[in-house]
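One protein chain is absent from this view; the other protein chains keep their places.
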Amino acid sequence: MADKNKGSFNIKNILANNAVPIIFIGLSAIAIPISGFSANYLIQEMLTRLARNSFLVLSLLIPILAGMGLNFGMVLGAMAGQIGLIFVTDWAVTGVYGMMLAGLIGTPIAIILGYICGAVLNRAKGREMVTSYILGFFINGVYQLIVLYTMGRLIPISNPQLVLSRGYGIRNAINLTGVRHVLDNLIPVSISGIDIPLATFILIGLFCLLIIWFRKTKLGQDMRALGQDMKVAEEAGIPVERTRIIAILISTILACYGQIIFLQNIGTMNTYNSHEQAGMFAIAAILIGGASVSRATITNVFVGVVLFHLMFVVSPMAGKELIGQAQLGEYFRVFVSYGIIALALVLHAWRRMRAKAEARRSLRGED
Amino acid sequence: MKEKLQAFIENAGWPRIIIGLFLLSLFIAAPMVGVRLDASLSDTLVRVGMNGILVLAMVPMVQSGCGLNFGLPLGIIAGLLGAVTSIQIGIEGSIGFLLAMVIAVPLAVVFGWMYGQLLNRVKGDEMMIATYVGFSSVALMCMAWLLLPYTSPTMIWGYGGSGLRTTISVEGFWFNALSKHLNIRIGEFFYLPIGMYLFFALMIFLVWGFFRTKTGTAVTAVGSNPEFARASGINVDKMRTISVILSTVLGAVGILVYEQSFGFVQLYMGPFYMAFPAVAAILLGGASVNKASMVNVVVGTFLFQGILTMTPSVINSVMQTDMSEVIRIIVSNGMILYALTRKVMVKR
Partner (left out) sequence: MCDKLVVLRDGRVIQEAKTGETNVRQIASWMVGRQISGVADAAEEKERKFGEVILRTQNLWVDMPGETVRDVSIEVRQGEIFGLGGLAGQGKVGISNGIMGLYVSGGKVFVKGKEIKLNDPNSSLMEGMAFVSEDRRGVGLLLEEGIDWNITFTAMQVQEKYILHLLGGLLKWRDDKAVTKCTEEYIKALEIRCTGPKQRAVELSGGNQQKVCLAKAFAVAPEILFVSEPTRGIDVGAKKLVLDTLRRVNEETGTTIIMTSSELEELRSICDRVAIINEGRLSGILPAKSPAEEFGLLMLGHVVERSPDEISAERCR
């Protein structure tokens, strides 16, 4: 009798825990045939986007592990990476060296920003997500202050192509000719007409191994303990404040590199917009992959990137075919991106309330 | 005297005082850089009247413990629907304005009720979810604006297109429906729309009055200690829903007042970020995440709109650059950050 109950409980549990990706697979199954894209095209798109976005999404794993929720502050790392790229383009350093130099310049900036983010979040325990969200906007303001007003004046920029016509401030869109596709084309592989950016995937694979190793280290275990119960971790002697800052620091640095990888694939940088979307899309992707605010695995990352970008590519066309207006498809895509985050947050909060009630019921005992 | 000053500083908090002094310095510097003081003051005051009710909309949900209403776009959407429908029906003047409100308010009640049900099931994470519910609804409405069967020629795309335009002028309908009543003009540049202020004052009076009733007292208690309220027989969920409905309705009314002064109805992505200035304003006025008063609303709106008005005009004249946008981003988000990091309340 008890076993039978457990069995049915399991299926229901699986459905409930993975509601979001299941909904998404369903939506995709409907939308793909409507949109009329070929399988080849979709596979190529997905491979490219996987290579492009996975690193950014992976950077979200550590803060979730440490119980700090979705790190909306990853845009800080993205901004650091962009500053690195601006300088690299200005100094006309090309190729892989250019990319590495951008990373080198971005790293100290990312460390400073990550430290600020971690310190601020420590003062807002219990409200990390909203705070990191607003912090992202705030630092965006500071970023604009620097990039739009000081670069070209206080910070020398020699390449006139980068600067606005008024004499200072970086242009809205920069051509990253020096580092374009540098990583992707490092090891060119092509299977039946589909290009596979092997070097990028190798890098991503290495990073995944790094994460798996990290989880087993003492620091990783400390963060896991923090994520499960801050109070208990504190009593066990784990330096709570410091560990949290380290978690955010790592996340920010990784976001910096992730953004550089992202931009080298796209080839152009929207100076004032690229980073904003980076955070939002990464978070939407990991949530669609089945992660929750308190639990995320590497599988969630990859499944999420594929599903999210599938929806991203397919919905404008599907909208156009269904209702006759491409614009509608565009808006549908925006709606889905935000709606999915809202849905995932609601499900998480609702599940948390239910878990508390369950725990109390089990405390009541065998009655 | 010194103790009084110290108490004032402690109460007000340093960031607020710094911003207040900054604003004062802008007002003082204005005439020195060729910006007319009376025009600036008038602009600031007009914007206070325009935005005030949207800031007021923050108060009910803060008092009931639902946090800052980042989901204000829901109420704004109700207001937009009212505005657009009123223009469709085509009645002009103050009656048209009234009609817009009559349509918007019931819609806001419905939206607010649904929103309240959602928030009651996610206690503890309200603010984050509010933000994304707000965003999703704006995106959803983007699709709706394209599809809804409105036909008034002033609203839809020209040349036989379908779907509503992004910006719709209310000129010829109810532009300045409130502002035109009882306004004071001193010289060419100073203009005070007393009509709009009276309406703002009326709304403030209504909200203030609500919190002095039996239900309002219960709502405040729920925000202060929900367990206490429950033990006193209060239906906590019901009080929270009431506060959410009130907040949403104020959002709908607020956007209508804003539009009648601004002159345009902004659809599509217009309402997307509209919650943030209101949140920043009320925090600037001294509210915390679970306590807000009428004074916070007025002071905060004045400080915030003051910065918004004065920074572009003064700093642009001084430095020949337009830094207003960036300063606005830094100030408003900085204020919100300060409020979020002030009291470490782990309410789990």
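When the chains are written out, they are named A and B in that same order, and each has its own residue count from 1.
We take it that contacts are C-beta pairs under 8 Å (C-beta built on N, C-alpha and C of every residue); 3 or more make two chains touch, one makes a residue touch a chain.
Given the structure is predicted, the values throughout are model-derived calculations rather than measurements.
Engineer: Among B:218, B:274, B:308 or B:327, which one touches the chain that has been omitted from the display?
Structural biologist: B:218
Engineer: Applying the definition given at the start, please give the residues of chain B touching the unseen chain.
Structural biologist: Missing-chain contacts on chain B: residues 212-218, 220-221, 224-225, 227-228, 230-235, 291.
By definition in this document, only the chains that are shown with their structure count from here on.
Engineer: In the complex, go through chain A and note every residue touching chain B.
Structural biologist: Within the complex, chain A contacts chain B at residues 120, 123-127, 129-131, 133-135, 137-138, 140-142, 144-145, 148-149, 323, 325, 327-328, 331-332, 334-335, 337-339, 341-342, 345-346, 348-350, 352-353.
Engineer: Quick one: in the complex, what on chain B touches chain A?
Structural biologist: Listed in rising order, the residues are 70, 118, 121-125, 127-129, 131-133, 135-136, 139-140, 142-143, 146-147, 163, 276, 321, 323, 325-327, 329-330, 333-334, 336-337, 340-341, 344-348.
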